[in-house]
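Missing here: one protein chain of the complex. Every other protein chain is in place.
Up next, chain A:
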Amino acid sequence: MSTLVETRRVSLRDLRVRYSPTEPYVLDGVDLDLLAGETVALLGASGSGKSTLMKALTGFAPITSGEAQMAGYDLTRLRPKQLREVRSQIGQIFQQYNLIGRLSVLTNVLTGTLYNAGPVNVLGTFSAADRRRALELLDRVGIVHKADEQARTLSGGQQQRVAIARALMQSPRVILADEPVASLDPRMSHTVLSLLQSIAKDEGIPVLVSLHVLPLALAHSDRIVGLRHGSIVVQGNTSDLDADALAPVYDVHGDEEM
């Protein structure tokens, strides 16, 4: 049990990331803990480094220095061969859903198991047990009736829920969602975010969600982390925070680019 909790958390100490040695740090000393079962909203103006943080946690951006414990792995001491293994343990959700448009909704969900799919998968086959589970997950996100349709025929909100089912299919130890509702209408935004929050609770895993809309963060998170110029400037329980407390994130005096 204790190892389970160990693997279902993220712990960052003085994390620094820059894309090239000649450029300034995009993440400049981030200390952050994400605990099992909690939903953490990540706020920050455009360019503050939200996406970079998500990418650094999944090996899509280089970690320059600092410590990063992610889902039971030490990201700074990862052997190149382990990268796929780590990624298979992390559910990622994207702003543009990133589904395979011409494949069925069911197959899209099944791709969540690709890391563990045996060599027979060359033929594009998945086991009956996997298929049953994929259908259950589609039921859980409320679109099992679309299972056989091409993913590209679904609305944005439906596609994002398929993407969530795909992430769940990984049995992830952590879920990272980078602006998952930025292309959705307000109602669908609430649906998707409360779905993510309930997944964090039910699965007992941390969920990190970056958002641009303050009220959505206040309504659908347990904790809020505010990023500015690559550093955390506000951090606290959602119930203790309001718009004024989060003001430093958005920098009234303004030196962000237009």
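Simple rule for what comes next: a contact is a pair of C-beta atoms (placed from the backbone, for glycine too) under 8 Å apart; a residue touches a chain by one contact, two chains touch by 3 or more; residues count from 1.
Definition applied: contacts and distances are computed from a predicted model.
Between the listed names "Acyl carrier protein", "Phosphonate transport system permease protein", "Electron transfer flavoprotein subunit beta" or "cytochrome-c oxidase", the UniProt record for the complex's undisplayed chain reads "Phosphonate transport system permease protein". When the whole complex is considered, the residue among A:G101, A:P186 or A:G236 that touches the unshown chain is A:G101.
Within the full complex, the residue among A:R87, A:R140 or A:H190 touching the omitted chain is A:R87.
One chain is missing from the display, and on chain A it is touched by residues 58, 60, 84-90, 92, 94, 96-103, 111-112, 114-115, 117, 121-122, 124, 163, 166, 170, 214, 243, 247, 250, 252-254, 258.
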